[in-house]
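Note that one protein chain is taken out, while the other chains of the complex remain in position.
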Amino acid sequence: MKRIGILTSGGDSPGMNAAICGAVIAAEQRNIEVIGVRNGFDGLLEEQFLPLSSSRVRGINSLGGTILGTSRSDRFLLPEWRRRVPDTLSSTGIDGLIVIGGNGSLRGAMALEEAGIPTVGIPGTIDNDLGGTDFTLGFITAAETAVKAVRRLTDVALSERGIFFVEVMGRNSGYIAMFVGLATGADFVNIPEAPATSEEIYTKISQAEGSAIVIWAEGCGDPSPLAEWLREELNRDIEISRIGHLQRGGTPATLDSFLGFTMGAAALYTISEGRHSIMIGTRNLQPVEVPYEVAIEPNPLPPYLQSMLLPLLNSR
Amino acid sequence: MKRIGILTSGGDSPGMNAAICGAVIAAEQRNIEVIGVRNGFDGLLEEQFLPLSSSRVRGINSLGGTILGTSRSDRFLLPEWRRRVPDTLSSTGIDGLIVIGGNGSLRGAMALEEAGIPTVGIPGTIDNDLGGTDFTLGFITAAETAVKAVRRLTDVALSERGIFFVEVMGRNSGYIAMFVGLATGADFVNIPEAPATSEEIYTKISQAEGSAIVIWAEGCGDPSPLAEWLREELNRDIEISRIGHLQRGGTPATLDSFLGFTMGAAALYTISEGRHSIMIGTRNLQPVEVPYEVAIEPNPLPPYLQSMLLPLLNSR
Amino acid sequence: MKRIGILTSGGDSPGMNAAICGAVIAAEQRNIEVIGVRNGFDGLLEEQFLPLSSSRVRGINSLGGTILGTSRSDRFLLPEWRRRVPDTLSSTGIDGLIVIGGNGSLRGAMALEEAGIPTVGIPGTIDNDLGGTDFTLGFITAAETAVKAVRRLTDVALSERGIFFVEVMGRNSGYIAMFVGLATGADFVNIPEAPATSEEIYTKISQAEGSAIVIWAEGCGDPSPLAEWLREELNRDIEISRIGHLQRGGTPATLDSFLGFTMGAAALYTISEGRHSIMIGTRNLQPVEVPYEVAIEPNPLPPYLQSMLLPLLNSR
Partner (left out) sequence: MKRIGILTSGGDSPGMNAAICGAVIAAEQRNIEVIGVRNGFDGLLEEQFLPLSSSRVRGINSLGGTILGTSRSDRFLLPEWRRRVPDTLSSTGIDGLIVIGGNGSLRGAMALEEAGIPTVGIPGTIDNDLGGTDFTLGFITAAETAVKAVRRLTDVALSERGIFFVEVMGRNSGYIAMFVGLATGADFVNIPEAPATSEEIYTKISQAEGSAIVIWAEGCGDPSPLAEWLREELNRDIEISRIGHLQRGGTPATLDSFLGFTMGAAALYTISEGRHSIMIGTRNLQPVEVPYEVAIEPNPLPPYLQSMLLPLLNSR
């Protein structure tokens, strides 16, 4: 392979830039050219290409977001659009594509494989919900951001003996909520894999004489009605704090920058050596090659976390 | 004076602990005893006293919140409650009181003065809305927290070419919003002192081809209707992010720890030398004595910020 | 088991407090009492005991250092001292001991096992040099601290077109250096597992027209003579920055707080269920039980990092 494309797709997540950097530096070593595709699959359709060199990617390891931009393309789902991609790529001499993103992005890569384009994926999503990998890029940074917010709110809660519900990201996955809850020693954690009943939360909160912090994964629904009910039952003030989109931004945590660079280089090696239809995961701090079919399987919470530590936190 | 009480009142703010530390260390130098009063004016009524020593306050400079707890006492407003305070204090030998808090807390201190109790105030509020001082404790930490959140959101906005309204604290004051807007180079800042019209915001946002960040002080009302209108007019996604209570927590910024210690020591010196009915402010990095009447006056935004820099940001 | 001791030993590392917290909370669930031993093995000899409860450990997850104190005991190496421990423990009713520390601390625990005391270890060291675990507590926090320092130095280096040697911790292990180098995209990384020659470093640095950052693990010796030689050869200013002990302090990174709590609870479960002579490691974000013999084996750098990414960074 002489020329490889790279794009970031879906929600941006910290570590994507490090992955771009790792791929570009590994490519230069092998005399391969890397072409950045701007704005995800949208840019692929619109031929928004940006040649990348090691001097261009210098220092981007430490930048949040993605220098290539991203999109949540709807058009790409239309067969007539997607069908055009092979011609676009062959006309620019791009022999294969590295796709950085989450579940939907990997499915896009699988569709390109069906159209005959070799692709390798890199897990870029804060949700940590892909199979075959210990970490997805951005997860630890997002958890760190949420932990810092909870630590700040804990200062306030302790000073005012207040009760806070803190909504963290995770539509289908309790990974961020569990990490935040255990890292901060929160009083209760509610996750979509095993949502608590109102009574369980009431029981726990009603015992709190002073402050209490409830970590609430967004996949558990809107906490407002429960908070309203608790306000009346307990005659106490209950605040809801939504951390929101800022969990997806910021300078990457060291682990995400490290994994990003590592995975980017591994993706380049993998695709340039002719292996594809593969996501680069990480196990034991090394890259591993994960077939797409495994990668897009849901990544359940480790059993120990869900069956041992969740009840330990919530019922103490 | 042989024994002085100290309390924190109203919303907690970073730097309060440093002020407690400074007062205790200055008191030991002068062989004065400091008695902490827990939970603000509530604790004064309920005689929740906690003797403080330099070993007890060691290291608290770096802690958010207040080790004494705080309250937003309603009872204290009732004359019959407040009338009991002089007896309580004289029975415990407390000769004067240092009150750390915002406008309402200083008014509480003024009421105690009327009852014959010498008090000295320390400005502890994130709003920077007290007269006679460059900074109130907690303001710079709150602004820093908001700036960090906006920097994270900017990563997301740039990657997705999105528009974010970021609501920061400030019910009556645009201080936090102006600092955040200027420090981050935001696209628009809306402050309660000079709220923008919908048309002004529309004009600015409609020119943004890529991302845009609007800093919105909470005193400007709920941004949701405007965002909804802009969504329809511009056919673009517009996210609202509320940073919320976490602005009041966290390890104090260096300036707040520094000013807190400085003001705490100065308050102790002032009250122990017989001067009172005074808030300790800061000018040119030194403590100054500000009469309560001046301190409780609103602290307007510096004219240069409002008349020169606000239009510069918003109309470019 | 009804009563279990817990101590921290060797250099303190971020996450130790979270491990203490996890053990105490898991113990309360099982009606087991946890007795903290102050100042490591020294405190064991001197019977410095501190009963721990869940209210005592509340919030310590977020604190750096160790609330129990630590020591690098020499006396403990003397058989006559160590021999006294079983009597001390049985007289206080302590049935087993959780030991949090690095290689030397685990060897201390093994000595106690030989004396008939059941122990379970938790890997607490910033060096990530224990076998059978993906992470030791404190490693990621230390790497994060070093990365933040390198990012600051990079700002300076870029502005002044300067060359910086940055010495990071790691007497026998290049883990921190490799993580820092890859996460920051440094120009060169020197590790004790495969120390570079002066010529290799000269070659790389002499090509840098602008700034350059060299990450230097302390196990590679003093960089001063090399820097001096390069200064003369290249006629450029070369600064050496030693990050030093502060790598061992600070609020734990989220991963360390999470792993600490997880390992602390797992250690309590393990010892209370009768399994011992075991270190709790972590694999795939779950605790695993690692025999001491495996744990004290050196933990080499993952081959991919050393054989693929190290040359990629250094020879580009």
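Lettered A, B and C in written order, each chain numbered from 1.
Going forward, a residue touches a chain if its C-beta (ideal position, glycine included) is under 8 Å from a C-beta of that chain, and two chains touch if they have at least 3 such contacts.
What you are looking at is a predicted structure, and each value in this text was computed from that prediction instead of being measured.
The chain not shown here is in contact, across the full complex, with B, C. Of the candidate positions B:6, B:68 or B:143, contact with the unshown chain belongs to B:143.
Remark: the omitted chain is touched by one listed residue; of C:66, C:103 or C:184 this is C:66.
Within the full complex, the residue among B:110, B:182 or B:294 touching the omitted chain is B:182. Among the residues B:16, B:253 or B:296, only B:253 touches the chain that is left out of the figure.
The missing chain lies against subunit C, touching residues 8, 11-12, 14, 39, 63-66, 69-71, 145, 148-149, 151-156, 158-161, 164, 239, 241-242, 244-250. Touch with the hidden chain on the side of subunit B covers residues 18, 21-22, 25-26, 28-29, 54, 57-62, 134, 140, 143-144, 147, 151, 154, 158, 179-180, 182-185, 251-255, 257-258, 261-262, 265-266, 269, 283-287, 302-305, 308-309, 312-313, 315-316.
Note that in this section only the chains that are shown with their structure count from here on.
Common neighbours of subunit A and subunit B: there are none.
Comparing the CA-atom centres of all chains against that of subunit C, the greatest distance is found for B. The distance from the centre of subunit A to the centre of subunit B, each centre being the mean of the chain's C-alpha atoms, comes to 35 Å.
Here the spacing of subunit B and subunit C, counted between their Cα centres, is 39 Å. Subunit A and subunit C have CA centres that are 27 Å apart.
Along subunit B, no residue makes contact with two or more other chains.
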